[in-house]
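Just dropping this structure here.
Removed from the display is one protein chain of the complex; every other protein chain stays in position.
Naming follows writing order (A, B and C), and every chain is counted from residue 1.
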Amino acid sequence: MTETGPGTPEAIAALTDALPSSPPRSQWWDVWAQFRSHKGAMAGAMVFLIILLAVIFGPWLWHIDPGYIDIRARNQGPSLAHPFGTDQLGRDTMARMFAGGRITMAVGVTAMLLALFLGSFIGILAGYFRALDGLLMRLTDLFLALPLLPLMLVMVLLFRDPLSAAFGPEMGIFILMVSAIGITSWMPTARIVRSDVLALKEREFILAARSSGTTNSKMISRHILPNVMSPIMVSATLGIANAIITESALSFLGLGFPPDFPTWGRLLFDATDYLQQYPERVIWPGVAISVTVLTVNYIGDGLRDALDPRIRGR
Amino acid sequence: MLDHTIADIRNLRVEFQTKDGPVVGVEDVSFTVNAGETVCIVGESGSGKSVSSLALMRLIEYGGGTIAGGEMHFHPQDGADIDLAQTEQSLMRTIRGNQIGMIFQEPMTALNPVFTVERQLTEGLRLHKGMTKKQAQARALELLRQVRIPEPERRLAQYPHELSGGMRQRVVIAMALACAPRLLIADEPTTALDVTIQAEILALMDRLKRETGTAVMFITHDMAVVAQMADRVVVMFRGNKVEEGTVEEIFERPQHNYTKALLAAVPKLGEMRGKPLPEPMRLLGQEDQEIKPIVGTDAPLLTVKGLTTRFAVKGGFFRRTVANVHAAEDVSFTLMKGRTLSLVGESGCGKSTVGRSILRLVEPLSGSVQVGDRDIIGLDSGDLRRARQDMQMIFQDPFASLNPQMNLADQVAEPMRNFDTHRGAELQARVEMLFDRVELPRSFMRRYPHELSGGQRQRVAIARALALNPKLIIADEAVSALDVSVQAQVVNLMMELQADLGLSYLFISHDMAVVERVSHDVGVMYLGRIVEIGPRAAVFENPQHPYTKALMKAVPIADPRKRKSEKDLNFKPIPSPIHPMDYAPEPSHYREVSAGHMVLTTDSGY
Amino acid sequence: MLTFTIRRLVLAIPTLLFISLVIFLLLELAPGDPMAQVPLTVPPEVKERMREALGLGEPIYIRFGNWLWQFFVIEPMHLIDVMFNTSLAEGQQRVISWQTRSPVMDIVAQRMPQTLWVVGLSYVVGVLIALPIGIYSAYKQYSWFDQIGTFISMVGFSVPTFFTGVLLIVVFSVQLGWFPSIYDTTLVVEDWASFKLQIRQMVMPVFVLALYNAAQISRFMRASMLDNLGQDYVRTARAKGLGERVVVLSHVLRNSMIPVVTVIALGVPQVFGGAIITEQVFKVNGLGALLINAIQANDLPMVQTLTFIFAVLIVVFNLIADVLYGVLDPRIRYD
Partner (left out) sequence: ERGSDGEVKIIYWQAPSIMTPYLSGGTKDLEAASLVLEPLARYNETGAMVPWLVDVVPTVENGGVSEDLTSITWKLKEGLKWSDGTDVTSEDVKFTWEYCTAEGGGCAQSEKFLDVTDVETPDAQTVVVKFGVAKPFPYGPFVGAQSAILQKAQFKDCMGPKMPECTDANFGPIGTGPFVVTDFRPNDVVQLEANPHYRDPAKPAFAKVTLKGGGDATSAGRSVLETGEYDYAWNLQLAPEVLANMEAAGKGKIVSGFGTLVERIMVNMTDPSASLGDERGTAAHPHPFLSDINVRKALSMAIDRALLTEIGYGDAGRATCNVLPAPEIYASTANDACLVQDIAGANKLLEDAGWIKGGDGVRVKDGVRLSMLFQSSTNAVRQDFQALIKQWWSEIGVETELRNIDGSVFFGGDPGSPDTFQKFWADVEMYANNFDGTDPEAYMANWACDQAPRPETQWQGNNMPRFCSEEYEALIAQMAGTGDINKRAELAKAMNDMLMQAYVIIPLVDRGRVSAHSNSLGGVVLNTWDSELWNAADWHRMK
C-alpha cells in the first residue's frame, strides 16, 4: 500500500465536490431565466401579451359599439373613422375584432385548459392505476368515436337552459361552449400523458418516494405531474388552435354564441363569402388567429425547454 | 513489443459553446500511445477524459464542442502522419471505425435498439473493407467468437435488448475491433458491470492487445482496473494532465497530490484481513479522523425467513402466467441492530429483489419478514406505510432515484411531510441538520438534482433515508456508481452514522472491496439463493462454496504487481432463473462451517 | 404478436358494442327530425305518418336490436351474396337510410372511392411531406429552414380549411382557371386524358388537407428526431465511420419513426370523418360530407352506421399502431 503524504488544500479539494460559481436560485427564477433566453418564446410572449392587452383594453380606447349598425357606412374600406373598415351591415370591423378577440381568447384559453385538465387527469389515472387503465382507455376510444355534432346538440338540449338560468345567457353559453370543446378534445392528451406516466412509473424515484411512505395523491401531485409537463405543453399549443376553430364552426352551426356575438372564427367565416370583393376583411381575423396560435406555439416551446431542469441547467 | 507511436497528442484544448459563453472541457493535454501498449487515463469525474477521446475521433463537433488548439498526430503505419485536428470530416470517416475504434462509456445505450447485432456489426465492415454481405457475416461471427460470446450464430440475429449487459458490452467491443483498428479507445467499458463480467472483458482486451499489437487507450477511474491493465498511466485533473508514468511508478511513487489522494481512496480487497469488525477508511487530508471499529449489538432487528419472490412471465391468448422468474428463492438471514449485512453476487442474482421484498416494494410470494416485533408481510397498506417509517432504502442509482423536478430540500423533507413528523420551522431545522450531517452545504437545499455531482446526489439520498430516524437502511448499490474519491467519502459517512445512531444496514453491492470494508456479515447470492453466509472475515478468508471462490478470484486488485492471468478465471454462463409454472424448487439446506458461517448444500445451479 | 392481435381484437368486440350503444342513445337524445327538410307546406299529420313508416314508433331497445341484427348479420350476408352470387340475405331488411330509403352500406361503398382518392391521398401526401420536413428541421435545429418550417406548419394548422379552400378556389379556379372548383365524383379513370382530369380536380383539395395534416405530423417528427439525435447510439454509428446520410436516415430515422407511426396511425380514422369542411368546399362528397348530411337530416341509421364504422377504424388503427410499434421496436414484444 502506498504511503500517503500530508494533505494539501488541493488534495482535499479533489475529494469534495467543486462548488458551482453561480449562486443558487429559486426554481421560478430559473425557469424565467431560461425562458427569457429563448428568443422565439420571448417574442411570442410579447406578441401574445400585446394581443391580450389589445382585446382587454381595446374596447376602452375604441368606443364604437361592435354591434352598432351604421347602414350608410356599409362595406367601407379602411379609413380614419373605421381603421379596419366596416362589414356588410356597416359595423366597425376594428370594434368587432376587439370584441371577438375577447371571446375567442377566453374560449380558446379556457377550453384548452379544460381539455388539458381532463386529458392529464385521465391520462395520469390510467397510467398510474393499472386497474383503471383498461376502463379509461376504452372511455377514450368511446369519446374518440362520438360524433361531435349530435353530442353538441344533446348538450345544448340538456344544459343550455339550466346554465342560462344559473349564470345568465352569455355566461351560460360560454360555459357550454367551453365544456363542449373541452370534453371533445382531451383524448389525444390523455393518450400521450398515459404513455409517459407508464414510462415514468418504472423510474426509480417513484419507487423511492413510495418507500418513504408517499401516498398516491401526493405521488401524483409531487412526482408524476411535474414530470409530464412537456407533452402537456405540446397539447396546449395544438389545443388552443383547435378550440378557436371548433368554436367558429359551432357558432356557425348555431350551437354557439348568439349570432350578433362576434368571434374571430366567425368573422373569418363570414368574410370568406366576401373574399373577392373585400379581401381585407378575411385578413384581420385570419392574421389574428394565426398569430395567436403561433405565439402560443413559441411560448409552449420556450416553456417546455424552461421547465426541464436538465435543459435549464445547460 | 513494437515501439512505434500510433497517436501523439500535443496541447489539446477543447471548448464548448454554451449559453453562458465558452466552457473549457479540456485545457491542455499531451500524451502518446504506442503500438501494443495500453495507456490508462484516470482522473476524477469531469476531468476531460471522455472529451479527449472524442476529440481524437473528431466526434466532439457533433456534441457542440470545438478543438480550440493543439495537434493530434495519428500514424496508422510507419511514416504516415495525419493531424486529426485539421482533417476533413470526409477523410475522418475513412479513419473512424477503420483505423481507430472506440468503445463507449455506456454499453447499454451505445447500441441501436432497433437493429440486429449482425447489422450493426457488419455495417462498418462493408463500408470500410468493401466486404459482401456473406463475407461480412463470416467476419462478424469470427469477431463474436473472439469476444467469447456464447452461441454466436444465434446472437447475430438478436436485438441488443435480448442480450445481457455483459454480452452487449462485448458486442460493442467486437464492433470496435471489427476492422482491426490500429488504435482502440475504451471509455470506461466496465464501470457499469459486475466483477465477473468485468474480469472477462479485461482479459479479452488484454489478449487482443497482445495478439494484434493494437494500441489501447483505456479510460477509467477504477484504480484496480488500472493496476490490472495499464502499461502506462496518464492522470488527469480538471482538464489538465497532472502526471504520467508507468503503472508501477504511478502506484508506487505518485508525485502529484491528486494522484496520492486518489490512491488513498481506493479500497483494496484484503485490507481488512484479520480485522473482524468494519472500520472507516483513512482519507487523505483528514488528519483528525478517528478510526474506530464499529461493534454493533447482538439483538436481532431484521429476521427474514424463507423469503421467496417470483415474477410472472405472461403469455398466451389470455395473458396468463406461463412461467416464473425465480428472483429470490428461500432466502433467510438475520440482521442485528447496529450491524451491517452485505449481499453480494452477480448481476441479476436477486439482490435488489430481496431488498425490495423486505420493504414490500415488490410483493414476496412467501416467507416472513420480521422488523423488530412487526411482521411486515401481514400488514395492510395503511400499516405498511406506517411501518416504512422504520425502514428506508437507498436506491441503486442516485441519478434515477431523485425526482429531477423537485428541489433537494423538498426531497429530503418529503418523508417527514408524509408522516407529518415535523412541521414548519421544525421541519426546516431538521432538513438543515440532515444536510449538515451528510456534509452538504445548506445552499444546496434550493438546488435541483442535475446541479449536483453523483456523489452529492447519493448524499441527498442518504439524507432522505435518514430523515425519519429509521432503524434499518437498505442500501442497494449505494456506492457502486460513484467515483472512488466520492465513494470513500460516502462509505465513511455511512459508517459514521452507524456508529453514532446505531443504524443497521442491509448493504447490497457487487464491489467486494467495499463490502469487505463495511460489513459485519456477508451473504453471497447466486440465482436467487444465498449460497454462503456468515461473518465477513469467515466468508472472505475461508470461502467454501465454489461460486464464492470464483467470485473472490475475479475481483481485481489495485496493485499492478498482483495481476490476474486469464487462465485463473473460469466462468460459466448463469443459467436462466425462468422456470415453468410447475417447477418446484428444493428448499435450501445449509452446512455450518464455523460459528454462523453457513454454506448451501442444495444444488444451486452453479 | 399474433395472439396479442387476436386477443386485442376479441377484447375490442365488447368495447365496440358498448360504443355503438352509447352512440345510439346519444343520437336518440339529439334533437332534430328526418322530416326537417320536408317543406313546411306538408302538413304535420303527413309528416307523422312518414315518421311512423320509418319505424320511429318502435321502442328504443327494439330499434337498437334491429340495427345490431341488420348490421352484424344481414349486411355481412349481403356482402357474401354480392361476392359469391349466393342469396343468403334475400328478402331480409338491410340497414336503410331514412333520407334516401336505400341500404346505407351501398352508399358508403359508393363514397369510398372519392374519400380514398382525396382524403386518403391527402393524408399520404401530408405524411410524405411532413417526414422530410420534420427530419431536416430537427437535423438543422434552429436553422432558417427549421424556422420557416415551424412557421408554415403552425399557420397551416391554425388557418381553417374553410378559408384556405375558398382562397385556392378563388385564385386557381376563378382567376387562373387552372383547376376545377367542383370535384366530379363520376369521373372514371380509363385513359391518360381522364387521368389528367382526375389529377387536376384532386390538386386543390388534396393540397389543402395535406397542408393541415403535414403541419401536425411534421411537428411530431421533428420532436422525435430531436430526441433521438442526442442518443448514444448515434455517436456509435458515427464512430464506425458511417456517412451522415446513413446515420440520420437509417439509424436515427428508424428509431424516431416509432412514436410517429403511432401518431400517423391514430390520425387515419379522424381523417376519414374529419375532412368534412374540405369535402364541402370542393364538393367531394366523401364520407365526411355523407356524415354531416346525415346528421343534419337526422338520418339515424346512416349516422349510427357511419359513426360505428369510424369507431371500428379507431379501434383497428389503435391496434395497427400497437402492432407497428412492435414491428419497428424489437424491444416491444406482444405475446
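A few remarks follow.
Convention: a contact is a pair of C-beta atoms (placed from the backbone, for glycine too) under 8 Å apart; a residue touches a chain by one contact, two chains touch by 3 or more.
In this text the structure is predicted, and so the values were computed from the model without any measurement.
For the chain excluded from display, the touched partners among the shown chains of the whole complex are A, C.
If you put the hidden chain back, the residue from A:42, A:69 or A:198 that touches it is A:69.
Listed for chain A, the residues touching the missing chain in the whole complex are 67-69, 71, 74-75, 88-89, 91, 153, 156-157, 160-161, 165, 169, 252-255, 258-260, 270, 273-274, 276-277. Residue-level contact of chain C with the missing chain is found at 29, 31-33, 35-54, 93, 96-97, 99-103, 106-107, 110-111, 166, 169, 173-174, 177, 180-182, 184-186, 280-283, 285, 289-290, 293, 295-298.
In the analysis below, only the chains that are shown with their structure count from here on.
With centres taken as mean Cα positions, chain C sits 51 Å from chain B. In chain B, no residue touches two or more other chains. Under the contact definition stated at the top, not a single residue of chain A touches 2 or more other chains.
Partner chain C is touched in their complex by these residues of chain B: 57, 59, 62-63, 92-98, 101-102, 104, 106, 109-115, 123-124, 127-128, 159, 161-162, 172, 175-176, 315-319.
Within the complex, the chain A residues that touch chain B are 1-2, 4-8, 10-12, 14-17, 19-20, 23-27, 37, 203-205, 207-215, 218, 222-223, 226-227, 307, 309-310, 313-314. Interface residues of chain B facing chain A in the complex, by the touch rule stated above, are 18-19, 44, 237, 251-252, 254, 257-258, 260-265, 268, 271, 283-287, 356, 359, 361, 385-386, 388-389, 392-393, 395-397, 400-407, 410, 414-415, 417-419, 441, 443-444, 446-453, 455-456, 461, 464-465, 467-468, 485-486, 488-489.
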